[in-house]
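Of the protein chains in this complex, all but one are displayed in their positions.
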Amino acid sequence: MAVSAENKRRLVTAALVGPAAVWLFTFLVLPFTAVVIFAFGERAPEGGYQPAFTLAQFANLGARSAAFANTLTLAPIGALACLLIAYPVAYYLAIKADQKYRMLLISLIVIPFWTSMLVRTYAWMYLLGARGIPHLFELAGIDDVRLLNTPGAVLLGIVYGYLPLMILPIYVSLEKLDRRLLDASADLGASPVSTFFGVTLPLSLPGVMTGVALVTILLLGEYLIPQLLGGGKVFFIGNALVDLFLQSRNWPFGSAIAVTLVVVVVAVLLVAMRIAWRVSGSRQVDLI
Amino acid sequence: MRALVFALYLFLYAPIALVVLFSFNSGRNASELVGFSTQWYGRALSNPFLMDALQTSLIVAFTSASLAAIFGTMAAIGLERLGQRTRAVFDGLLSAAIVVPGVVIGIATLVALVELFSFLNPAIAAVWPGTDPPKLGLGYGSIVAAHGLFTMALVTMIVRARLASLGRDIIDASSDLYATPLTTFREIVLPQIAPSILAGFLLAFTFSFDDFIIAFFVAGSRTTLPMYVFASIRRGITPEINAIATIVLVASLVLIVMARFLTREKKLKSGAVLQKA
Partner (left out) sequence: MTKKHRENLPISPDDFMHEFMRFKRGSVTRRHFLGVTGLGLATAVMARSPGAFSTAAYAAEDLGTKMSIATWPNYHDPATFENFKAATGVAVEVNVFGSNEEMLAKLQAGATGWSLFVPTNYTISTYHKLGLIDELDLSKLTNFSAATENPRFTKEGQIDGKTYAVPKNWGTTGFAVNTSKLKTPMKTWKDFFEVAQTEADHRAMVHDYQLTTIGSALVALGYGFNSIKPDELAKAEELLIKVKPHLFAINSDYQPGMRATDAWMTMCWTNDGAQLNRDIPAIAYVLGTDGGEIWTDYYAIPKDAPNKAAGYALLNYLMDPQNAVKEHIANGAPTTDSRVISLLPKEIVSNKIVYPDEAALTPLEFGAAVTLTDPGRAELMARFKSA
């Protein structure tokens, strides 16, 4: 009896995790293996892939150094810009805002997600184009203001698109904060400023780390914002990848870049986790 | 600080207001306001390609989110029963599914499926008895699979966090009272994790419905709504797009309000999960 109960238990477990396991294997492990194999192949004469074993694709990575550099600077800058705006807002929502309106205010942060990202970014194309904000400058007598297709426009699009993802985790960690700690700090004669730096900020750091890591990682694979607001001039790795697969048809080189991108993402994540552990003093930090 | 928050909401909503405003534009251009009209709503709803794209997106989002919710929840429950080593592998794969950028998921799925089909299709044709063998290709299946990969991992994470917070004693108490494991699950566990599953489903749906980059690679001859919008930006956007975006926004607002209303007492918990994710 004991054996069959054990068998039954195993069977149930297998049935429970089976579908997920099959899915992960078929659509994550297999495809990624294919990409790794492709990365060592060659471009076929008419484009695409042909089998080979060469390190040439990886050796050629330098040809996309600008895209890597763009991504690796604008992604963290974008995440930091999000943080600078998000923190005070999350602080206000979690600590200062009237309890009655808190849920409404938070919902208002989330709602933009329910309008297509593409359509909202298109709205920015209009606002930053010559008929939008530059036109207002022109009316005020300032000519030749150029906003669209600049790194600044891409940064703005990034902040616009990812701000909610930064606000929410910080808000959650601030909201969990025990208010009696703040009161105690004040009772002990600490100024609001030192209460903030001594109590509030350190306790909200896990949320900050989650937000920064989440936004940075998503930005590393960004395609749409640089494509639409950068005019094909501000190029991210994501854009280089799309270009290699849907324009210059160099699948092996694209695969090599994809592999490298994943390595970069994992490296960023590991560094972020390490910092998070150090900051929070524990390993109980979920970054994702 | 209040001023800053106000400015932030203005920043978040100005482009959305612009989108809605231009949906009532009577001119053809989405960039010059000419006059007021609701004609674009009618045009959008009678544009077969736009409606087709909307339908494709709804089907894909609903299917992938449902599968993600079901399989993700099952995995979250089953994972606790796995041995440590197997679980570590599983955890690694789940994290990978979440952190690998969408563009890479799209490329990897495309590359693997194109190769697989180029191998399978002749094989099927060789053994097919009839004259018209089925031809595997990119389409609904590949989009659902690629979207579901990310969202299933997401649901697993969310439901697992909830399960962990449940505590063992409530389940032990139930089995002490001679409830079968299935009864315990149905009566005790499921009601507790339901809000998390729902939150996971909604997140999955939203992600899939708004995803462009994965579908861009793996949709084959299908067109999702974001793909249609992207193509429209290239061929010159008309207020039809604004109209459909406004309709989607209003529909989701109605759904959110309804959901809030229905899950009033549970809102804090599910809200927290939603925000955590």
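We call the chains A and B, going by the order they appear; numbering starts again at 1 in every chain.
Everything below uses one rule, namely that a contact is a pair of C-beta atoms (placed from the backbone, for glycine too) under 8 Å apart; a residue touches a chain by one contact, two chains touch by 3 or more.
What you see is a predicted model; the values in this text were computed from it and never measured.
Enquirer: Can you tell me which of A:L93, A:A240, A:V259 or A:A276 touches the chain that was removed from the display?
Expert: Touching the chain that is not displayed is residue A:A240.
Enquirer: Of B:A44, B:V114, B:I158 or B:L198, which one is in contact with the hidden chain?
Expert: B:V114
Enquirer: Which listed residue, A:T13, A:T121, A:N149 or A:S255, touches the chain dropped from view?
Expert: Once the missing chain is taken into account, the touching residue is A:N149.
Enquirer: For the chain left out of this view, which of A:R131, A:K176 or A:R274 touches it?
Expert: A:R131
Enquirer: Tell me where the left-out chain touches chain B, residue by residue.
Expert: Counting over the whole complex, chain B touches the hidden chain at residues 28-29, 31, 39, 46, 48-49, 52, 110, 113-114, 117, 137-139, 217, 220-223, 231, 234-236.
Enquirer: I need the residue numbers on chain A that touch the omitted chain, in ascending order.
Expert: 43, 45-48, 63-64, 66-67, 129-131, 146, 148-149, 231-233, 235, 239-240, 243-250, 253
Please note the rule applied: only the chains that are shown with their structure count from here on.
Enquirer: Taking each chain's centre as its mean C-alpha position, how far apart are chain A and chain B in Å?
Expert: 17
Enquirer: Name, in rising order, each residue of chain B that touches chain A in their complex.
Expert: 1-2, 4-5, 8-9, 11-16, 18-19, 30-32, 70-72, 74-75, 77-79, 81-82, 90, 93-105, 107-113, 115, 145-146, 148-149, 152-153, 156-157, 161, 206, 210, 212-213, 216-217, 225-226, 229-230, 233, 237, 241-242, 245, 248-249, 252-253, 256, 267, 271-272, 274-276
Enquirer: Which residues, counting only chain A, touch chain B once they are in their complex?
Expert: For chain A paired with chain B, touching residues are 9, 12-17, 19-21, 23-24, 26-32, 34-35, 38, 49, 85, 88-89, 91-93, 96, 103, 105-120, 122-127, 129, 131, 160, 163-164, 168-169, 171-172, 217-218, 220-221, 223-224, 228, 238, 241-242, 245-246, 251, 254-255, 258, 261-262, 265-266, 269, 286, 288.
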